[in-house]
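Here the complex is missing one protein chain, while the rest keep their positions.
Per-chain residue numbering starts at 1, and chain names A and B are given in the order in which the chains are listed.
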Amino acid sequence: MAKTKQSRYLVVYIGIFLVFLYAPALLLPIFSFNDSTIVAFPLSGFTLAWFIEVFKTEPLLTAALNSLLVAVITSVFATIFGIFAARASTRYQFPGKRGIMGLIMVPMVLPEIIIGVSLLVVILQLGFNLSLTTIILGHILLCLPFCTAILSAGFQGLDKSFEEASQDLGRSRLETFWYITLPLVMPAIISSLLISFTISLDEFIIAFFLSGTEATLPVYIWGQLRFPTRIPIILALGTVLLLVSLTLLIIAEYFRRIGARKTGTEVKGGLF
Amino acid sequence: MNFSFIQKIRGQSGLILVSPPFFYALLLLAFPLMGVFALSFWTQDYLELNRDFTLDNYREAWTGAIYQALMLRSLKISILVTLLTVVLAFPVAYYISFHVSPKKKPLWIFLITIPFWTSYLIRIFLWKVILGFNGVINGSLIGIGFIDEPLKFLLFNQGAIVVTLSHAWIPFAILPIYVALEKIDRSLLEASEDLGDGPVRRFMRVTLPLAMPGIIAATLIVFIPTIGDYVTPKLVGGPNGLLIANMIEVQFKKANNAPLGAALALSAMFIVSAIAMVFLWFNRKYLRQEQ
Partner (left out) sequence: MNQEAKPIIRIESILKNYGAIEALKSISFNIYQGEFLTLLGPSGCGKTTLLRVIAGFEIPNSGLVEIDGNNMEGIPANQRPTNMVFQSYAVFPHMTVGENVAYGLKARKADKQTISEEVNKALAMVGMQGFNDRPSTALSGGQRQRVALARALILKPKVLLLDEPLSALDKRLREQMQSELRQLQRSVGITFILVTHDQEEALTMSDRIAVMFDGKIAQLASPQELYRRPTNIQVANFVGTMNFLDLDLVALEGNDLIVEIEGLGKTTLSMDQAPLGYQSNSMAGIRPEMFTIITNKSQSKTKVVKGRIVETQYFGDMTYFDAKLEGTDKVVTISMRNSDISFEINIGNNVEIGWNPNSILVLS
């Protein structure tokens, strides 16, 4: 396309936009290495103290472990449920399909506060205590539509004749699922696990409503943001989280590409 | 065994397969929502729940001055955030789709999402650092001698909420618009040019109408969850920046008036859904006329 005046304006806009987009993310490492408890310019010097502090703060580590536990369990269950839902929606016709799939996908467009509040009401009415378990229940609900969407794409990309060929060659439905279907949709399963893990790890509102005495990492961070002296530690933690997430994301993309190659579809589009 | 019997079993197996996630969503989403619905018609005295049917909660939610103000403010901010986000996102999506070479597109999409892979709370907090009294903007402006005293209007107001939320939601607006733009058959644009349209007319008459599904998706993806945001107003909104979600939380936790909280939550959901429906209806009508 010819470089017109419009396209030059566009490039200038993109430059300004990227500054806006990256402003917070760039401040994160700057202030996590800044040798001052006051998060403001001018910078006072370089330190690794905040990172060391991150790994020495007991409640932070406990909260991180809680979050990890919640995220792992959430991602496993959301992905298993997602496999059921995706398989049913891509391979079968059944009565009430639209309504049922609609209900499963609703949390995607529901404000998280509504999910949090409605679960809170029911859990308290039934007399259960708030705990990590209640957070997990909420997070599975929240992640289910994302997992279902990713896995549906995976199952849809799988040529039906692979499964038919396996049955035609004498294998039962169960063997076919195990030897053919699972290996071929494995990349989608891994993506689903990683996405739901990431969503759960970062989710605050539902966790805030449904947490009891044990905090997840975002709930812990929320509590710490009130104390100005704790801020640099939290920012150092944010830097660590950014690096961990990016690593996971790159792994997810790697598997997606392998998957696309396996099912013979063209590798296109972005990371999602 | 007759054949139609086997077909019936096959029809059932989809239902059997979908039942675990379906029952999960039924038990933990549909029933709780119904519970909230029922709760909104009850009243609460400290810890005692009075299950007599009443519309008082809704009366209060819809007529109480503070609730009205919060609801209107939340709607105003959601609409502003949505507008700003979509307007900011469109040129970026357009640039990636039309000006970036196909090989580099995934990299650009990755580039757009990198800043978002850290804690949501920390990201919001960083905007407080940027906009704050001793923050980045004020610091820089004083540093270059542009101003003598820090600008106070940057933080703790509704403008700060709009900027922060727009930043938080922008990748969710860029992606659907980008996908819609990618789907446009490039030969349509060439055809439009060939038939005598200049760049501006071509954009208005071909590109924009064809990108509409992506714009609609982006609008809904940003608008609906924004109304429920709870963190941003608390961190950067200041005293006049609290929104309906904060009030819902107060009713459920500190004020111990869950029924009113339920009525507020459902009212907010109702208003948001109604606006979304009207928006969708309007668009469908508009798009049908285009055809």
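We take it that a residue touches a chain if its C-beta (ideal position, glycine included) is under 8 Å from a C-beta of that chain, and two chains touch if they have at least 3 such contacts.
Predicted model only: the values in this text are computed from it and were never measured.
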Across A:96, A:183, A:212 or A:228, the one contacting the chain not displayed is A:183
The one residue from A:52, A:65 or A:165 touching the chain left out of view is A:165
Note that chain A touches the absent chain at residues 159, 161-162, 164-172, 175, 179-180, 183-184, 261-264
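Everything that follows uses one rule, which is that only the chains that are shown with their structure count from here on.
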Between chain A and chain B, the Cα-mean centres are separated in Å by 17
Counting only contacts in the complex, chain B reaches chain A at residues 10-15, 17-22, 24-26, 28-33, 35-36, 39, 88, 91-92, 94-95, 98-99, 105-106, 108-115, 117-123, 125-127, 129-130, 132, 134-136, 139-140, 143, 167, 170, 175, 178-179, 182, 199, 220-221, 224-225, 227-231, 235, 245, 248-249, 252, 258, 261-262, 265, 268-269, 272
Within their complex, chain A touches chain B through residues 1, 4, 6-7, 10-11, 13-14, 17-18, 20-25, 27-28, 31, 38-42, 80-82, 84-85, 87-89, 91-95, 97, 100-101, 103-104, 106-107, 109-115, 117-122, 125, 137-138, 140-141, 144, 148, 198, 202, 204-205, 208-209, 217-218, 221-222, 225, 231, 234-235, 237-239, 241-242, 245-246, 249, 253, 269-272
